[in-house]
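Just one protein chain is left out here, and the rest sit where they should.
Here is chain A:
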Amino acid sequence: MEAHEEKPIIYTMENKPIVTCAGDQSLFTSLYTSLAQQLPRESMEWRRSYGRAPKMIHLEANFVQFKEELLPKDGNRALLTFPFLHIYWTDCCDTEMYKASVKDDMLRWQSTLRLHGSVDWLIVVVESEAKKKNKTNILPRTSIVDKIRNDFCNKQSDRCVVLSDPLKESSRSQDSWSAFLTKLRTLLLMSFTKNLGRFEDDMRTLREKRTEPGWSFCDYFMVQEELAFVFEMLQQFEDALVQYDELDALFTQYVLNFGAGDGANWLGSFCAPVKRWSGLLLRRPIDMEKRELIQRGEASLLDLRSYLFSRQCTLLIFLQRPWEVTQRALELLHNCVQELRLLEVYVVQGALDCWVFLSCLEVLHRIEGCCDRAQLEANCSHTVGLWTYATEKLKSLGYLCGLVAEKVPTSEDLNRTVDLLAGLGEERPETVNSLQSPYKKLNEALSSVEAFEKHYLELSHAAMEMYRAIGRMRSARLIGKSLAEFYMKKGDPERAEGFLDDSLRSYVAEGWRLQVTHTRKQMAECQKLLQQTEDYLQTSALLAGDANLTEEERKHFCQEILTFASQPPAPSDQTVALSMAAFAQLRQMQFSPPGAVVHVGAALQLELRVRCLMPVAMQVEQLAATLHFSLEQGGARGRAGSAQRRAGHGPQGQGDGVVMFPQGSPLAGAGMGASLPPALELYEMQDRSPSDSSLTSTGVVCKNMHLLLRRHDSSASLDTPTAGALPAAVAVDDGAQMLRARDITLQPGDNSILFTAPTGEPGSYTLRQLCGSVGRVQFVQSHIYPVVQYEVYSQEPQLTIEPLSDNLLAGIPQKVTFTIATGHYSVKKGDALQLSNTDSMPILHSSCCSATVLSSTGGQPSIHPLERMGESALSIQSSEKVTSISLPPTPPYHTLEFQLEVLCHIPPTPFKPDIERLTNGEVRHRPKSHSHVDSGMINIDQKVSIDCPWSIYSTLIALTFYVPFKAKHSILSAGKRKYIQVCLQNVSDTNFHLADPVLTERQPTVSMELLSLNVKTQQPVCSQQSVFCLWEMRWAKPLPLCLQCAFSASFAPVSASDTHTAFKPYRYEFQLDRVSTLYSLKAEISPPSGDQHCRTGALCGLEVSITRQAEPSETEGEEEESTEIEGLRTTKLMYEVVDNSSNWAVCGKSSGVVSMPVAASATHRVQMEVMPLFAGHLPFPNIKVFKYLPHNAVPAIQPDTDSCLENDTISLLDKGLDDQGDTASIRSRGSVHSVGSGEQQRGLPMPRLEPFSPGQVFYWSQGRQVLVLPVTDDHVMEVNVT
């Protein structure tokens, strides 16, 4: 009990709610231990007012002896010292004693409580068996309790509890304990709820009064903090924090309102000039010093904020939220700076920096104190902000106190430092022993230049490391950059360079132009100090072309370059090569001529457009583009086409010799190209099947897929900036050939430079490097992309001969064009073409023959129209063998054209293939002729041999001529009279006039006369039409066996102007054999006897009479096989009745062999029977006659009959013989002489049949018809349409 009394009530976090104990103190002391142990063991639900969520709470209590002083007086709102419950302990068990002392004591206790308005009390009656036993005159136990209840708890019977045998281990005792504890907890909570509720109400009332004039924030602060303390006491840190946050917000709002012009009186104390800036103090749970200041209303804004934050920090750390502390700390520091500014509080310059610096370090220390290293490292992101802030502030302090300079701080600086340090006050007792306290650090850092550097570097590196660790590279680089600035100030450019370079790379990579410019400027300064001439010049070049700088600055950097360039070169160093990109941008290149393909020695100009980025006009001594020359095999002429295509259809090509250089966005200069993907290059693709070139598939192909699909490390771009701040060192390669322009002045902006390209050798020239020299400085563009190239070709002279029209026709004079592409050969005066004359194709002289010279400098004649250069007359001299054409002088790579008329004689038909010898005797060839498959035209390949001046060999050129006509002849007979018909077909596409058709015998005989039956002497023959001409033959003497005839006519194209001269002869020769008529056949069909007409199905008689027309001539006799029988010469003929149209059925023999006497007018008649199968006018059946040659007869003429015919006749004969037997048995009426002859022939070797020539047999009954009636008069008429 004594101990409890002595225990001082202090404001520590060990505070517990106070419970007073009255009555039997020794009894309580005996129970205290177990009570204090058991009370917090179970949690209770605390239901709270204002809809706040109920909470489970573990209760603890500080039991103190009841004293009247403990009871709060009116108006004292101290909650921490407030007794929440009053307990009266008694173990009285006999009535006497109760009545004597205990009751009075309790009454007194009660009245004291009532006096102070406290209603939270409890009476505990402890029962023990031991005591009962000792007392003999005991009353029933309940009666005491009842009495107490009666006396004190008139309506609250629960205010009195019984605790039985508390010190014994029995179930009864346990039960009573738990009942008691529950009651105690419930009552405690009730008391909390009631008292806190009342307190909160009071507090709110106070808060509502804040607009009243006398209201003080500090007073209110103390009240609400009391509540926070209680919550903290109850372990409700969250609620406690809420109280502080509310206070924080309220204060902030006041400051903001003040800023808005609504000032409160009490804020005046906070507006006092800041005198102390000792930073946050987070090591104590409660900073009583500051609390007292607040209580007295003497706190400055920084004091209040510091105290508030220290409380919040404490609670947050209780809540295990250290990272929220760091975040809030940063906010607080920013906020305080702003608030002081807003309230216009006077602060010594640098004092705030000190305060912020100390506070940052203090917070960091506090956090380090409650977390282990691993945790700290994992949460760098939360602390790094504070580190950076501290670094910044230290830096600004350093600048302020003259610690960042090469010199020693001045006395003014020192005074300032002393003032600042004075504001820090004494070091706090908590940190006196710590070596690394923020206070000591700041003191040390401000003490000397070296110490400052040490601390500053330490902090900077720590912050940078952290930023790196969490991947905030940009922030790390920013610190690096400020370090670089620091080093530059210290005059230590070596160390600055690395940091600057690093930041510059990242800005370039990400395309932030302003930063690039700014950092580059610093870089230039650094490089200048380091005397890195080349780098400095490069940077200067970039800066001189930087649009973000002012004109003066740009000129300055430009001047730097020019100054260097104009210095006489020291013997040791060479020229300095800088990147062209900073100096100028290529815009476009244009070739003239645009094809970029020229022949050797031709003029090729290249216009280069350059945008100069320099601010002033630059005098460039030489601008040169090195050329890569590659000798292309396979002849330039063939490659010219592809080169054209390449130059014209390149990725940037415009098709007119212009190569555009890709102009990036304005950011391109800042290295945007590195981060933007290249544009898609799409091409159309068509896949055709190889056989018929039909389209099988089509698609789009991306040509630069490898670039596009390359993995892009977007995240890693910061770590490995690819686009260097400085372009890689440029090497000047010394090409053998180059394009050169000297002494150019490049004005700022677009410039145009004209180069003359060397075209000395054939091959392909590619532009590689561009290099501009300004004094000692060279600006080099190491690659020119897209590829710019041109081709130079060399061409062999060439001669071609082409017809003017589609086809050359033989027989008429036509013009052909001679084209000479001179190539590299220059046609001199006196050069001539020597054409070997051929008989079949003379070259016709034309009076007005002139040659045209065309220029072909454009390269491709097919693409560029030739330019007419001049015309000059040709002189053609023709000797017997050679035609010589003297050419006008023509420069190389020109085209010479002239026309000549040629005529190809039509060879007499049919051709007799013969070998012709050329006049020059060198080449033997023959005009090949073969029929043209398509048009049926016969063509003649005529070769011309030409000796050209540029070659020792003759050139052979083939010309193809087509024969325009095709002729056929036929012989027609009428009895003995004969006619010759000639059919002339025009197979060409040209219309002709045909004149004077004449048919002559080649070996004229007087006996025969050809009588022309043609009326017109001249008639047109249209294309693909035919003309027929007819002649009658008259003869006196017997005709010769063979007639040689020649048809000739003149023809001329209808379009020919001069018809008389234009007519050219056409000749057709042919031969006629065995012309005269030997036999005439006559057939007669007679109806059956007694009938007037033939009827179908009825046999009719067919009488064939064969009459010998003429005595066989001598020549003919030889060929005819005749036999002498009884002095009569006979020849054997075979006849045959053939009815191809199945109109007739031949009954009996259809064929037979007759012997004809060799005498004129000898007639043989053959009777046969035929049966008409149809009614109507039926044509006569065909009757054929053959020469019948016995097997032993040697044919006079090996006939043209082929084996097929022979076989036919044999089978025919066989058939005839087979029939013979049959028909003979049936019919014997119309028998022929030679019934037995067939028998005779059996067993004999096969006889042969031979047809007569057309014209030898004349068939009289050709085309005759006979009327056949139907056999019955049927009503049904059968109509047979065939």
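Everything below uses one rule, namely that contacts are C-beta pairs under 8 Å (C-beta built on N, C-alpha and C of every residue); 3 or more make two chains touch, one makes a residue touch a chain; residues count from 1.
One rule holds for everything that comes next: contacts and distances are computed from a predicted model.
*Asks:* Just to verify: the chain that's not displayed, which of "DNA-directed RNA polymerase RpoA/D/Rpb3-type domain-containing protein", "Mitochondrial pyruvate carrier", "Trafficking protein particle complex subunit 2-like protein" or "LOW QUALITY PROTEIN: protein transport protein Sec24C" does UniProt list as its protein name?
*Replies:* "Trafficking protein particle complex subunit 2-like protein"
*Asks:* Which is it among A:Lys67, A:Arg114, A:Arg172 or A:Arg341 that touches the chain not included here?
*Replies:* The single option touching the absent chain is A:Arg341.
*Asks:* Please identify which residue in A:Arg207, A:His365 or A:His518 touches the non-displayed chain.
*Replies:* A:His518
*Asks:* Sort through A:Glu362, A:Glu510, A:Glu560 or A:Glu1136 and give me the one touching the missing partner chain.
*Replies:* Going through A:Glu362, A:Glu510, A:Glu560 or A:Glu1136 one by one, A:Glu510 is the residue touching the chain not shown.
*Asks:* Return the single residue from A:Leu330, A:Cys948, A:Leu994 or A:Leu1041 that touches the missing chain.
*Replies:* Hidden-chain contact among the options goes to A:Leu330.
*Asks:* What chain A residues would touch the chain not displayed?
*Replies:* 256, 259-260, 330-331, 333-334, 337-338, 341-342, 381, 389, 467, 470-475, 478, 507, 510-512, 514-515, 518, 665-667, 672, 675-676, 714-715, 717
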